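Here it is, the structure, as structure tokens.
A single protein chain has been omitted; all remaining protein chains appear in their positions.
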Amino acid sequence: MSKFVYLVPLFPLIGFLINGLGRKSLSKSMISVIGCGVMLASFVVSLLVFFDVKANGATTVELFSFIRSADFQIPFAFQVDQLSSLFLLIITGIGFLIHLYSAAYMHEEEEQHFGRYFAYLNLFVFSMLLLVLGANYVIMFIGWEGVGLCSYLLIGYWFKNDQYNYAAKKAFVMNRIGDLGFLLAVFWLLFKLGTVTYGDVFSRVSELSSFDITAITILLFVGAMGKSAQIPLYTWLPDAMAGPTPVSALIHAATMVTAGIYMIARSNILYTMAPVSQALVAIVGLATAIFAATIALKQNDIKKVLAYSTVSQLGYMFLGLGVGAYTGAVFHVMTHAFFKALLFLGAGSVIHAMHHEQDIRKMGGLKKHMPITHITFLLACLAIAGIPPFSGFFSKDEILMAAFSANPLYYYIGLVGALMTAFYMFRLYSLTFLGSFRGTHEQAHHLHESPSPMTIPLIVLAVLSVLGGFVGIPEVFASDAHSLENFLAPIFAESNKLAHAHHLTHSQEYIMMGVSTALIIGVIIFAVTKFKKAADVNDENTGVAKVLENKWYVDELYDNIIVKPLHLLSVFLKNILEKNIIDGVVNGVGKLVGYGSRQLRLLQSGQVGNYILVMVMVMVIFVLIWFNDITIMNFLKKLF
Amino acid sequence: MPIQYYIYLSLALFSIGIIGVLTRRNAIIVFMCIELMLNAVNLLLVAFSKMHHGTALATDAATTAGIDGQLFVFFIMVVAAAEVSVGLAIIVMMYRNIHSVDINFLNRLKN
Partner (left out) sequence: MIPVLLILLPLLTGIISFFIKEENAAKGWGLLSAVLTLTVAVAGIYFYPAAQLSFDSAWLPSLGSRFTMSMDGMSKMLVLLTAISFPLIFIATYKNQYRNAGSFYALMLLTQAGLMGVFVANDALLFYFFWELALIPVYFLCSLWGGEKRIAVTFKFFIYTFIGSLMMLAGILYMYFQTTDHSFAWQSFYSVQLAPEKQSWVFWLFFIAFAIKMPIFPFHTWQPDAYEQSPTATTMVLSGIMVKMGIFAVIKWLLPFFPAASAQFAQWIILLSVIGMLYASLIAIRQDDIKRLIAYSSIAHIGLMSATLFTGSRVGLEGVMIQMFNHGINVIGLWIVADAIEQQLGTRKFSELGGLAQKAPSLAILLLVMAFANIALPLTNAFIGEFLMFNGLFHYNIWITAVAGISIILAAVYTLNMVQKVFYGNTTTLTSNATDISGNIRIALVILVVLVIALGVYPQPMIDLTKDTVGATMAGK
């Protein structure tokens, strides 16, 4: 089955083409059937591929030779192995659910835009599949930029709103900064090894000097910073919430932003051999996790809270990668995809019911109006907070345990972040679903549970969020029950051999789990009781709270140290250097010639007599000069 | 007759021509002075041609050396004739247009 893997990205591509070209002629129901149908087909093929890999192991499928240069060759090939097949399932599975959800969520759109939406969404899935399927860094880069493109298109989907367009542009440009790092790493690999195919790179990694590996891994990580919204390139992700909510769920929570984690997990052997880069990944991840969590504490836009939560959770994944817990990171990608997609879709359901109101201060008491959304949202909150036995608990726990064995400080900071996660999620939950309704009468009148195409994905994702963790039961509970680790073992085998993991004792693990769970439950109870009444939500924030509400003023900082100077420089170059200096020199030469010619023109008086006089005088002068010539003198003497 | 006399005469004619061209403003007189200069040159050419041919004949009775000077004179005469016809035509046109044959009046080229 693996050799038919090209069908997986092919279906969304076909969907993109049909919906994109036929967006004016197809009806909405046709468009949704095509959009969702191709995803379902893709998911089915992915399942078959997944089980094939599980049974028969990894293969590479080469489609054609993409670039065949004199110095190197880059095939257009797909790597079908444990890691990519797992991601295939996540992408196509969640992708399908979100397509289904979109069909209902976006039903108010005009046909033409509805088609455009599904075309973009299908194109995104296609790109994302290329990203994870590529058998070399260049194919990965194609997907890498492709998802950036679709993210741009979908953030700016409502293109009449200039605010959204700015957000889209910001996302694309920040991603490009990261992409430059990625590209440089690719060039470095090509320069040193002459190949970018994973298999060749990883087997010949010993040919690289440690400086090379460190540089390559850091550059790749710069790429990951952009795509996965890590400090300092994270500010685009919260702004990206301008896109339709299902898009936020699919692209900016479940799939695209985890591309950086996928890439590092894929290159795990490089990172394992570059301790400096690993430490950098861990520290940046941890810093982002904490930093984003603090901002999330004070946000009032339901999607912004979730966005910062995503940034924070991505930070955890990078922490996992940085401490060598590759399986843990991938595991968290998976569980995060379930519960964060669920949270976003739940939020979408709420926004839908609230007629596009996103401010949680104006919600409250939605529990009784939207039972399914409420229950599923609560389950997702529990999962992300890390309450056993929900899925988030297992994956986050695995990362934190690994962090503890690498450096206890990582663990303590990570734990603080986890507590903050629990706090802001339940603040969000309480303000939205508990207490009494704070919106307008009209909104209150229209509150309703969403239609079934929206609730079915919620239910499916809720089940996954609850049960998803059981594929990775830690050893402390049952030996050899971590089926995900076993499945992924071939991918991380080399790294695990090199890394000298010192495992914690079982009693240590029990204590840590117990303490953290107790603390989290405490925080949840505190948050729920504090915000159930929602008494002070409208108060003006002061001090630290104000700084947090304003996101540490990072956007303003970037604006002042990068954007504005760049614009000033541009204006300076355009108006001063280009216009006056460079063109000034060119025009100056022209003017000089013009001036000289105007002066010389005065000699031309127009009087024929003057001209002849000058002519005669010049002739006389010539004759006088000749007179000095001896032979002429002699000739003349002889004559006269 | 010594060659010097011819030279003196043509020098005189040529100088009269130049001075006439430089000082007179009437186009017809300027034109006549130009003719004068041309004829001064013609005279000189003929004189030198005769002198050379004479000396060459002393050694070789069949020589043609020196006669090309006289050929030139014919050319100049032909050119002068053409020049007169064109030039006079120009002057006539000039008179028709500005009712004057004063060359200083025609200085519009200076701009």
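Details
Should a chain be cited, it is by its letter among A and B, assigned in written order, with residues numbered from 1 in that chain.
Everything below uses one rule, namely that a residue touches a chain if its C-beta (ideal position, glycine included) is under 8 Å from a C-beta of that chain, and two chains touch if they have at least 3 such contacts.
Every value quoted in this text rests on a predicted model; they were computed, and no experiment measured them.
Across the entire complex, contacts from the unshown chain go to A. When the full complex is taken into account, the listed residue touching the unshown chain is A:160, out of A:160, A:445, A:598 or A:637.
In the complete assembly, the contact with the undisplayed chain comes from A:68, out of A:54, A:68 or A:503.
Considering A:210, A:483, A:570 or A:634, the position touching the chain not shown turns out to be A:570 (whole complex). Interface note: of A:7, A:48, A:89 or A:180, the residue touching the hidden chain in the full complex is A:180. Of the listed residues A:191, A:412 or A:595, the one in contact with the hidden chain in the full complex is A:191. Although one chain is not drawn, its touching partners on subunit A can still be listed: residues 64-72, 112, 138, 141-142, 144-146, 149, 152, 156, 159-162, 165-166, 168-169, 172-173, 176-177, 179-180, 183-184, 187-188, 190-191, 566-567, 569-571, 573-574, 577-578, 582-583, 586-587, 590.
The rule is simple: only the chains that are shown with their structure count from here on.
With centres taken as mean Cα positions, subunit B sits 93 Å from subunit A. Of all residues in subunit A, those touching subunit B in their complex are 601, 604-609, 612-613, 616, 639-640.
Chain contact summary for the complex, subunit B toward subunit A: residues 3-4, 7, 18, 21-23, 25, 30, 103-104, 106-111.
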